[in-house]
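Only one protein chain is missing from this complex, and each of the others stays in its spot.
Letters A and B mark the chains in the order given here, with residues in each chain numbered from 1 onward.
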Amino acid sequence: MTQYVLRRLVQMVPTFLGITVLTFAIAHLAPGDPLQLDPESARSLSVRAVRPDEPLPVQYLRWLGRVATFDFGRSLHDQRPVIEKLAEALPRTMSIAFLALLVAYGLAIPLGVYQAARPRSLVSRALGGLLFVAYSVPSFWVAVMLLLFFTGGRGLAWFPFEGLHSKDAGELGWGAWLLDTAWHLVLPVACLAYATLAVVSRQVRASMLEALTQDYVRAARARGIGRRSILFRHALRNSLLPVITMLSFSLPYLIGGSIVVERVFGIPGMGSLAFDAIGTRDYPVVMAVATLSALVTMFAVLGADLLYAVADPRIRLGGAR
Amino acid sequence: MSRRARLAFGLLALLVGTALFADLLANELPLAVRTGGVTYVLPALTKPLALADTTQLGLASAAEWIVHTPVPFGPNQTFATAVTRAEAAPWAPDAEHLLGTDELGRDVLARLIHGARVSLLIGFGAVLIALLVGLFLGVVAGYYGGFIDAAISRLTEVTFTFPSFFFFIALAGMLRFTSVVPLVIVMGLTRWTDIARLVRAETLKLKELDFVLAVRVLGASDARILARHIVPNALPPVLVAATFGVASAILLESALAFLGIGVPPPTASWGELLIQAHRYLVHPGAWWLAVFPGLAVAGTVLTMNLVGEALQDLQSATSNATHQTR
Partner (left out) sequence: MVPPMRRLALVLLVLAACPKKDAADAGASQGAAQALTPTRAWLDGRLPAEVTEGTPVKGGTFTMRVHVEPAGLNRLHDQMAEGTMSRYMAGTIYESLAELDRDTHPRYDLKPLLAQSWEESADHKTLTIHLRKGVKFHDGSSFTSRDVKAVADVVRNPKNATKSIASSFEDVESITTPDEHTVVVKWKKVYYLANRNLLTSLPMMPAKALEGDFDTLAINRAPIGTGPWRFVSWETGRALTFTRFDGYWGQPAWLDQIVVRFVKDETVAAQLWEKGEFDLMTRIAPTVWRSIEKPDPSNAWAIRGYHRVRFTDNSYGWVGWNEARPFFADKKVRRALAHLYPAEKVARNIDLDLEPPTTCPFYSEGPSCDPEVKPIPYDPAAAARLLDEAGWKDSNGDGVRDREGDPFQFTFASNAYSVKMGKLLPLLQEELRKAGIAMDIEKVEAATYIKRLRDQDYDACSLNWSNFDPIQDNYAIFHSSQTGKNGSNWVGYQNPEVDRLLEQIRAEFDDARRIELERAVHRALFEDQVYLWLTNRPMLDAVKVGVMGMKPSLAWYDLRKVWRAPAAKQ
């Protein structure tokens, strides 16, 4: 096990270096100068050159050296330390992504099991169709629709339409503050979660259906073990393996999707930060965001693989792939 | 073929048909018209100079006879019916504009029909590129193994891990998007990782099989083995993945357009209509700009997903069949 983890970690080094090279290249080859956000006002035209004269490889190595100590420099836009801006944005994005993950998996597994348990019932077929449709609907469109129909634009005013907190949130007690935040998070999380929910529940249903035809299930049934126990103790446990693999794909998807969701719901997270930083050519921020989200993704993939390995004793760690 | 599969291919045919015949479905010019003693057949395609400044609406009164297109507006025809309206565009759906218009008075239905062309072009184009790259890298990695495999695997990981939205936003500044081509290429070059992984796994399996070993013993070159034996056998599962890839590429295009990156104006794009929908969400509340393009995207993606499923079923049916006969 340790050996496997170590080998995976070693493999991550070249991947990570590749990502830093790519990030650095994109940030430095893109034309344009650091700029302010209001391109229509003539005042923002005075822009100063900030690129040092050193050759790019030297700059890259210098930057890499600093990144190794988590020093991402200062934002060219507002001169604040990049790490400070990340510290503001990352928790927001990660908590939304994590909540979305939780909601998606928390709902997907029971839904999938239900569909597998009663494959012919009307509810389960309708559910299957609905989830299939949901998977095909663009998330930003869902975002716009939710805004349109549930935030008071037209129809119901159940949820706030922007931000993470109400304007007086600072004066609330922590319990009320938490409720306020949760209330603000409902729509963004729903928006981010539903596609994952659809994919995962389809996967659960498929592998449950397959598991239920396996010999050990038949054997269990023959031994007179209860239906419920067969479903949850035997079939589900084995069906979870492919679902765990999907975790490694879900997290990058959720992080990527956050750009759109954050923009629509006005949440100042990593997505918004990245979008604005690219627009203003704020290289230090751009590079930090890209590197960081790549790192998060890599560790998510590793985590999912490890979970998989733990869950499936048949996998021989460290063996040939 | 199951009912569902038939439905899937039927929808796909409908979509492709819409894209191919968009010019005849929605156009400024009629299908045929006789005016001023001259008969024009399919002026939409031949674009005669004499009709350069006219539209179906304008011709209708003067012509001896006229055969309208199903939607009598071109996708880029602005304020075609402005004369009869007091309010500013976007105009809500009515008898003239069945699905309403956008902020420039352009018919939404006409733009949706022509947008199908753009969406499919982007979806299939991007996947074709991804397929070529993924096939090549996957086969090479799986067949040769060793250092080459390790290098390609790392490259795959880098591409997979790198935040793709970031890539697009950054590249939008570098490349001059005056047509859809650069967008298609960039999309293709970032979306091959799934295919490469799949192909690599298939190749690993295939190269140990008897028939490949036999051909190798007979002295066939690597290139020949790969091209004649490995690739064709690895293709079926890859095609399924590619079909789902088309769906996700179409989704991505509309999301990019929504972020302001994408096809240049005035190209009819579904995503672009959705940006307007966001802008007019409440005042004056142009719901038709949100609902119809969203349904178009969702419908297309749904179709591609259905086709993917159908292909998957077909393929597992055939492999089960071969399995049983063996």
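Heads up, the rule we're going with is that a residue touches a chain if its C-beta (ideal position, glycine included) is under 8 Å from a C-beta of that chain, and two chains touch if they have at least 3 such contacts.
Given the structure is predicted, the values throughout are model-derived calculations rather than measurements.
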item	value
Missing chain: touched chains present in the view	A, B
Among A:Thr93, A:Ser139 or A:Thr280, the residue in touch with the chain that has been omitted	A:Thr280
Option touching the unshown chain, where A:Thr20, A:Thr93, A:Gln115 or A:Thr151 are the choices	A:Thr151
Contact with the hidden chain (one of B:Gly36, B:Pro232 or B:Pro266)	B:Pro266
Hidden-chain contact residue, picked from the options B:His97, B:Arg154 or B:His278	B:His278
Missing-chain contacts mapped onto subunit B	7, 11, 49, 52-53, 76, 78-79, 82, 88-89, 103-105, 172-173, 176-178, 260-261, 264-266, 278-285, 287, 291, 295, 298-299, 302
Touch residues of subunit A, complete complex, unshown partner	30-48, 74, 76-80, 88, 129-130, 133, 145, 147-149, 151-157, 161-163, 167, 266, 268, 272, 279-281
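Quick note on the criterion: only the chains that are shown with their structure count from here on.
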item	value
Between subunit B and subunit A, distance of the C-alpha-averaged centres to the nearest whole Å	26
In the complex with subunit B, residue positions of subunit A that touch it	11, 14-15, 18-19, 22-23, 26-27, 29-32, 132-133, 135-141, 144-145, 147-148, 153-154, 252, 255-256, 259-260, 263-264, 271, 274-275, 278-279, 286, 289-290, 293-294, 297-298, 301
Complex interface listing, subunit B residues touching subunit A	154-155, 157-158, 160-167, 169-171, 173-174, 247, 251, 254-255, 258-259, 274, 277-278, 281-282, 285, 287, 290-291, 293-294, 297-299, 301-302, 305-306
